[in-house]
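Note that this complex is displayed minus one protein chain, with the remaining chains in position.
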Amino acid sequence: MADLRLDRISKRFGALEVIPPLDLTLEDGGFLVLLGPSGCGKSTLLSIVAGLEAPSEGEVLIGGRRVTSAHPKDRNIAMVFQSYALYPTMDVRRNLGFGLEMRGIDGAQRHDKVTRAAELLQITHLLDRRPAQLSGGQRQRVAMGRAIVRDPDLFLFDEPLSNLDAKLRVEMRTEIRRLHDRLGTTTVYVTHDQVEAMTLATRVAVMKGGVIQQLADPQTVYERPANIFVASFVGSPAMNFLNGRVVVQGDMPMFLPDGADPVRLAGLPLHADGRRLVLGVRPEHLSLGAGEARLGGVVDVMEPTGPDNMATVRIGSASVIARLPPRSGLKAGTPVSLALQADACSLFDPDSGARLSLGEYV
Amino acid sequence: MRPVMNRRTALQLGAFAGLGSLIPRWALAQDGSVSYWHTFTSQTEVAGLDRVMALFAEARPGVTVTPEAIPNTEFMTKMTSAVMADARPDVVMVASERFTDMAAMGALVDITERVNGWERRGDYDDSRFAGITDAEGRIYGVPAFSFVDWMYYRKDWFDEAGIAPPTTLEEMRQAAIALTDPSKGRYGFGLRGGPGGQNYIVNVMEAFGAPVQVGDTLSIDRDQAVEAIRWYAGLLTQDGAVPASAPNDGFRQVIEGFQTGQTAMIWHHTGSFRDIASRLEPGVQFGTLAMPAGPAARVARLGYAYHAMSSEANADAAWSWINFWGEPDAGIAFLEETGYFPASTTVAQDPRISQDPLYAPAAETLGFGSVYPLFVGYPAWVENVVLPAFQEVLIGQTSPEGAVDQMVAGLEDASR
Partner (left out) sequence: MSEGRFWALLLLFPSLLVITAVVLYPTATGFLLSVQELRLNRPQLGNDWVGLRHYADMVSDPVFWTSLKNTAVWVTASVIIELFLGLTAALALNRGLPGTRAFAVLILVPMFLPNIVAGHMWALMLDPRLGVVNDILMRLNLIDGYKAWFADPSTAMGAAIAVEAWHSFPFFTLLLLAGLKGIPEDLYKAAAIDGAGALAQLRLITLPQLRTVIAAAVILRVIGLVNSPDLLLVLTNGGPGRSTQVLSLYAFQTAYKDFDFGYAGALSVVMFALLMVFAWAYVALLRVDRD
């Protein structure tokens, strides 16, 4: 059990700076998901934590111990790879116990630990097989078993579910969650899948271009995204964005989306008159119900998904998606007025993309 | 300018127009293309061949020669394959020791009639054809040039040590011992115990009274042969008068050893005179001697390179190329480039040869020299049995008796 601290870590390949200096802390027992599109530096960051790559500058501390220049094997970590990286010539039993074997743990003790891990992951019946004889899900379980068998300070997962089909992915996601709830081992988990991040993490670091855009608990990331990038990367379907500006009608400040009618948004300050803004609203915060803030538009496409009816609505020059209840009776071409849940909206600066809080206008 | 239209261009035009088949047969009598396999590889040899070919093209323009150089070591392999595949060239070069095998496997064409009817036949001593004539008297080729076995010695070292040039094998041995000084890296004799050394072993045995072939009989006098092997190998194993590399020394090593001042004497033939003279001054640093005499005989081989017809497909053109080497111009041109003796008795009387004292030992050898043993399987026996057995004596793996026993057994196999 240990916490993780990255202190001014940076990584350069020649002149190319992949990760500008960054700080990060993860509390003992926490589950940190590094989330971002491919090439955002999340895997490099994980490799630096694992010791598979050296940082250009900065320090890595695990459990308060400085391990920046320590060999991976001396960091007391375990890692699960996207490709599983099971040793093809060894049976499952030896794969599970290999880390212990290399550390000189004697046979009986090894047997106990392997047996316990196998039971935990329900792979006891696979112990005598070779990796080639296992299905993808089984291999994933073995790879996880190999990680937990050593009872490490830190679990590292590198896109562990990416090679699985959709159904199995959901199943294994739950498995990882259960495992973490049970073992409570500090974990760093790399993925590009925002659902995995939401379901697993205690903390999410959304990354882009080697820079952490937002580091927060998943709910905060979802509800109060730090910028347009985070807002658009997290959530499916993505958050809707409307470009527009503040107008004051009478003594009432309103938001005027480009090419559409003004929307009454509580809390916009008077002196913000004329300022350009981006309004971000998630599909589930648009409804057909009552409310002061309304957006008028025309239905473009209706896509029923079962529990919901996803409506693409043209509003001025933009188009938004609303998550509506099934059987709403709307058809393409119908004019519609959507109620906006104003307190769930986000405002962004159109130039920097940064989130704006109302106070910032003052 | 008057348009030139000779028979050759007419022929080409005819062929070009698709009329080649209409040209009368007689018009082609002396014409054609001759494929020619030879073993010339050194620069001087290639230059000599170029000269002869240029003369030929001038003198007999109707025939084109397409030469192909085949290294000596690969020659029989290629020849054998050509016989197996029935793809023989028109003309081949035949070294003396290969004649019997090549004739036996049907690689050569009987050209007795052409030779006997040849206007230059009289230029040659009858003995020059002995080595290319089979037991039934059929002649298969025309000698082109000859190699006479002799000895090269470091005249300067002998003079310095006050030793007279040897005339017997025993004198040679004593001189070799006297001139050996391993601390200076100097040895008395460059013994060829590697590739190509096989013939000298047979020669030494004959010099000690154990000839392999007498008439049609193949046999070895065991006691004399053992003495011969004991003496010859003893130059290394007993006397230490030979470089330790002898069991692997072939042509290149032996010549280089002499050229670079490692050895005082070597056995070779007239063909290497130019090579050696390029590094050492003739008559001052080195001299030539007839092969020394053994207790029973004085043995030196007269080797010839013959030209023979291998395929009858272009017989007339092939014969034209074969007999051209008997023309004085060709023989002298080749001699000028290579130093190789013309086989024609007439050409060999050229003053450039007859008046050079360094060539005197060769002329002397022509008097007592003999041809290689001529029996089917001789080359294989000397190379695959005699040489390895002798090497085993050199490296101490067997005794002279053991080696001779192997040779006798091999000879019995060969004469089966």
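Chains: A and B, in written order; residue numbering restarts at 1 for each.
The definition used in the following text is that a residue touches a chain if its C-beta (ideal position, glycine included) is under 8 Å from a C-beta of that chain, and two chains touch if they have at least 3 such contacts.
Predicted, not measured: the structure shown is a model, and the values here were computed from it.
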item	value
Per the touch definition above, residue among B:I177, B:A277, B:A360 or B:I395 touching the missing chain	B:I395
Candidate in contact with the missing chain, chosen from B:G271, B:G326, B:P379 or B:P400	B:P379
Identified contact with the non-displayed chain, of A:R12, A:H111 or A:R130	A:R130
Listed residues A:G30, A:G99 or A:G280, member touching the removed chain	A:G99
Selected residue (touches chain absent from view) among B:V83, B:A130, B:A277 or B:A313	B:V83
On chain A, residues whose C-beta touches the chain left out of the figure	50-52, 71-73, 77-79, 81-85, 87-90, 98-99, 102-103, 130, 132, 146
Touching residues on chain B - with respect to the absent chain	73, 76-77, 80, 83-84, 100-101, 104-106, 185, 193-195, 243-249, 253, 256-257, 260, 262, 376-377, 379-380, 383-384, 387-389, 391-392, 394-395, 397-398
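In this text, only the chains that are shown with their structure count from here on.
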item	value
Whole-Å gap between the CA centroids of chain A and chain B	89
